[in-house]
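Below are the structure tokens for one structure; questions will follow.
A single protein chain has been omitted; all remaining protein chains appear in their positions.
On to subunit A.
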Amino acid sequence: MFKILRKRELAPDIYLFEVEAPRVAKTANPGQFVIVRAYDKGERIPLTIADYDKRTGSVTIVIQALGASTRVICSFEEGDSFVDFAGPLGQPSDFIHFDPDKINGKRFLFVAGGVGAAPIYPQLKYLKERGAVLDVIIGARSKELLILLDEIREKVDNLYVATNDGSFGYKGFVTCVLEELISKGNQYDQVIAIGPMVMMKSVAESTKKYSIPTIVSLNTLMIDGTGMCGACRVTVNGKIRFTCVDGPEFNAHEVDFDEAMLRLNMYRSEEQKRLVDIERKHHKCKIGRTM
């Protein structure tokens, strides 16, 4: 069992959990993820590692209540436990293999949408410690859905914020800010985009025009996360790749996003049915502790 040490509400329906998982904390690297199961009949849910502390043996995840399983998780409190917390899975971010001089003084632009702001945090931390220059664009639908702004501001050189409704920062999409920064003459050695598939797709289209190397972190469907089922397969550079073992980070300009977006919807009708079932159950019995 993996105990929840700390829970924090970051925004409506978005929570941060610090979880006791010493083995995972010990070997975690930026860019990797875990698979958790909330209770013994629950699904295996992939979540990006948002922070880790090798000393205390804790791993932080940030999770948005979307469907049945994520809602149950978000109802957990400090002291509750996950039955399973497996990881770190996937490949670490490419830059952990870079020579220090390939990071020191190099300019990185991060583009994060929604809960995507959480997984960029360990990457920022890692790069900052090694002298990179960091610009970050964070986007959300509206002001109250922006998360981790203060934590991120601390680690970066320039922070730009965009909201769809203009309730904070620029009004519009993160890609508008991206286009503006580039057209103003900002040069970047590397763009890293993490967020909803559509957002990553449009970032990829923008940076391709300017030939800026770009990495995205794909949030495909997954089951085992160890390469055994193929549910997470995507087409990258014309080849089938498994997101859980070959990714989750890929060269954005080689990903077939249209296919990846279609595949995300594969279980939509089953999931919606399930959500209705679970909500009915929530009213009656104990699985859904009240939020």
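Note that a residue touches a chain if its C-beta (ideal position, glycine included) is under 8 Å from a C-beta of that chain, and two chains touch if they have at least 3 such contacts; residues count from 1.
The criterion applied here is as follows: contacts and distances are computed from a predicted model.
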{"item": "\"NADPH-dependent glutamate synthase\", \"Phosphate ABC transporter ATPase\", \"Heme exporter protein B\" or \"Ubiquinone biosynthesis protein UbiU\" - which is the UniProt name of the missing chain", "value": "\"NADPH-dependent glutamate synthase\""}
{"item": "Residue of A:Y15, A:F85, A:F108 or A:Y160 touching the missing chain in the full complex", "value": "A:F85"}
{"item": "On subunit A, residues whose C-beta touches the chain left out of the figure", "value": "23-24, 27, 37, 41-44, 68-69, 83-89, 223-224, 226-231, 233-235, 240, 245, 259, 262-263, 265-267, 270-271, 274, 277-278"}
